[in-house]
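Take this structure, written in structure tokens, and hold onto it; I'll ask about it next.
Every protein chain of the complex appears in place save one, which is left out.
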Amino acid sequence: MTASNIQLDEQGRLKHFLSIEGLPQGLLLEILSTTEGFAPVGRRPVKKVPLLRGKTIVNLFFEPSTRTRITFELAAKRLSADVLTLNIGDSSTRKGESLLDTLRNLEAMHCDMLVIRHDCSGAAHFIASHVCSEVRVINAGDGRHAHPTQAMLDMFTIRRAKSDFAALCVAIVGDIAHSRVARSDIHALKTLGTREVRVIGPRTLIPPEIETLGVHVYHDLKSGLQDVDAIIMLRLQNERMQGALLPSAREFFDLYGLTEERLAVAKPDAIVLHPGPINRGVEIDSQVANGPRSVILQQVSYGIAVRMAVMSMVMSSAAKPEPH
Amino acid sequence: MALLITNGRVIDPAKGFDEVTDLYVSARNIKSIGKAPQGFRPERIIDASHRVVSPGFVDLSARLGGGGAEHGATIVSETQAAAHAGITTLCCPPDTTPVLDIPAVAELIHRRAQLAGLAKVRCLGALTRGLGGEQLAEMYALKAIGCVGVSNAGRAVYNTEVMRRALEYAGTCGLPVVLQPEDYWLGRLGHMHEGSVSTRLGIPGIPATAETVALSRDLLLVEQTGVRTHFARLSTAKAVELLAQAQAQGLPVSADVTIHHLHLTHDAIGDFDSMCSVRPPFRTAADRKALRAAVARGVIAAICSDHQPHDVDAKTAPFGATEPGVSALELLLPLTLELVRGHVLDLSTAIGAITCRAARVLGMQAGTLEIGASADVCVFDPERKWTVTEDTLLSAGKNSPFLGRELVGKVTHTVVGGQVVFDEEVNAPAAP
Partner (left out) sequence: MNLDSAEIGSLLERMAQGLTEALAGTGRMDPLVVGIHTGGVWIAQRLQERLVLSDPLGSLNIAFYRDDFSRLGMHPSVKPSNLPFDIDGRHVILVDDILYTGRTVRAALNEIFDYGRPASVTLAVLVDRCQRELPIRADVVGTTLTLAHGEHIKLSGPDPLRLITHKAA
């Protein structure tokens, strides 16, 4: 009943990129170093390399998203692939075609890679386990479960600023319970050997038994931020205020909003990350968001290079040596 | 017919009987055990050497599929699977389509089951109209048509006043009440047990308190009303504890557990295996341990299949979007025997949990090999190995987490009312 790791092929190469969980440290490091190779492409006059020329990549977005969609589109285009985006957010399609039928139709059109974003945890695994062997699947976010490309760009950003994970204490702040970014970040930080990983939030937003993932739980922001090297702030969605989890955005900011004053208890060279889009005055105040320790805009620019790296590595596993 | 089942290990937990001997059936009833009745001339002899001869199994919860579909599960296909599984009496919960809240629906089910002639189907009527939890169903009419009890079928009755009155009314009608305890608000968003696995997978969870809060509430109402109540499909250690306390107090309460909950925990979900999507959810190893101990001690009287046949589409989607439920009829015997082999239960307790003690819960005349009782008998080979595949399951539902697994224990013959309704040499599914 437990699936073997469907992300890796028999040679241990990355076949699908669905979650950080289950990937060895070496593979994560390979993603980071491959990203280094792609990072300069966006600054050249010709912002393209021909690596995936002629490949067809489909963005299957069952959940609306502008920024993730744009970065995946740009990444695919900068690899010279043909990309198209299907926004299947509206109810008519949902009630009609099943996920499996949508998949079969795309296979019939000979697509090489699917980038999936869906509101059900496990959707990317589902697609990957039903797709035919030639197609590659990348998870652009499934429910609360995983957002592995975001985690890798967070890791790339941290490494660029800090270099050695083993020396770091990293805190993730906010709505951990509903966050796929938090789960993937935790797995990535742990796998890369981070010294200590903390989650900080109100009890209503911390999922049960999260210590089993190897993190320390804090409900008080200031104690949680003591001497940390990097802070990942999570987005707080409006729905949380409706669901008896929080009374108001103001109270959240009063308890957990990142201000200069609270940031002061972290290390003096601590960096601040955020997956975006930022809710100013809810998770973070403008001074910090615009300040010298914020690496939020770097995250955005690295996001394209990380996705280029992941797409290339995943497509690379489809390589078929010619018979001699 | 005059039937002789010879040389089998006859086990009747109701009587504490366990001996290798012969069983005699005449017309529709059990005529004798051990000694041939005078002038008995068997029309058919079943050689049960190296087999166990037990009362036909009594399953307190088995769904028989949607009404009227040409493909998919039907009363015929599912009672056929029940016969294959040695189940001679099964209880159908009221969450049918349409809901079993009027006698006509029960009558239709009885008629279809009778026509198929493969297993006895007993209906549980709805506790409230439409299972909506607001108005009482016509329980007396349901009893008159033959319902053996009334139930909420797992749908929450969140109006406590309604629950109290429904218990009192069922008591007035002399119907036992079957309640599957789940608090609507605590459970409504979840798809699996709330714990370390749901946290890792990012799937909304159903906390243990969803069961225990509802159970506590209902136990207090039972205390107030004194109505005979059976708590169905317990899944938590805490519920076992609460139930044991209530029984010690003398409350008229009993409970059952599904066979799958005695085997699987939330770890079985692995990487989003939708075959393990069930309600109540599979919980922790500690819960499973407490459930097993409760069956061994008798706090939980019965084991049921809670059979829920689904077609392929219902389970082919991301976990949270699938229909909960497992195809379980044909797994009941081998998984129960596995508990015996694992020294969790002795054979008599195990068989008793799926025969006489299950029947007793609802006051049904079934599950024993009493002389004069209806000849509902199961002959099974406790050592037979078989692999669970889509071909070896007769049920239209192939949604089993045990697909591909080899199990031990297979029914060779099933007799209902003196008629052989399953004979592996005649009716067996195609070999894998």
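The chains carry the letters A and B, assigned in the order they are written, with residues numbered from 1 in each.
Everything that follows uses one rule, which is that a contact is a pair of C-beta atoms (placed from the backbone, for glycine too) under 8 Å apart; a residue touches a chain by one contact, two chains touch by 3 or more.
Given the structure is predicted, the values throughout are model-derived calculations rather than measurements.
Chemist: Which of the chains on display does the removed chain touch in the whole complex?
Modeler: Result for the missing chain's touching partners among shown chains: A.
Chemist: Quickly run down the residues of chain A that touch the omitted chain.
Modeler: Chain A touches the chain not shown through residues 13, 30, 33-34, 36-40, 44-46, 48-52, 312-313, 315-322.
As a convention for this text, only the chains that are shown with their structure count from here on.
Chemist: Chain B touches which residues of chain A in the complex?
Modeler: Spelled out, the residues of chain A in touch with chain B are 1-3, 6, 21, 98-100, 118, 120-123, 125-126, 130, 142-146, 180, 183, 207-210, 212-213.
Chemist: Spell out the residues on chain B that touch chain A in their complex, using ranges where they run on.
Modeler: Listed in rising order, the residues of chain B that touch chain A are 194-196, 198-205, 207, 267-273, 275-276, 313, 316-321, 401.
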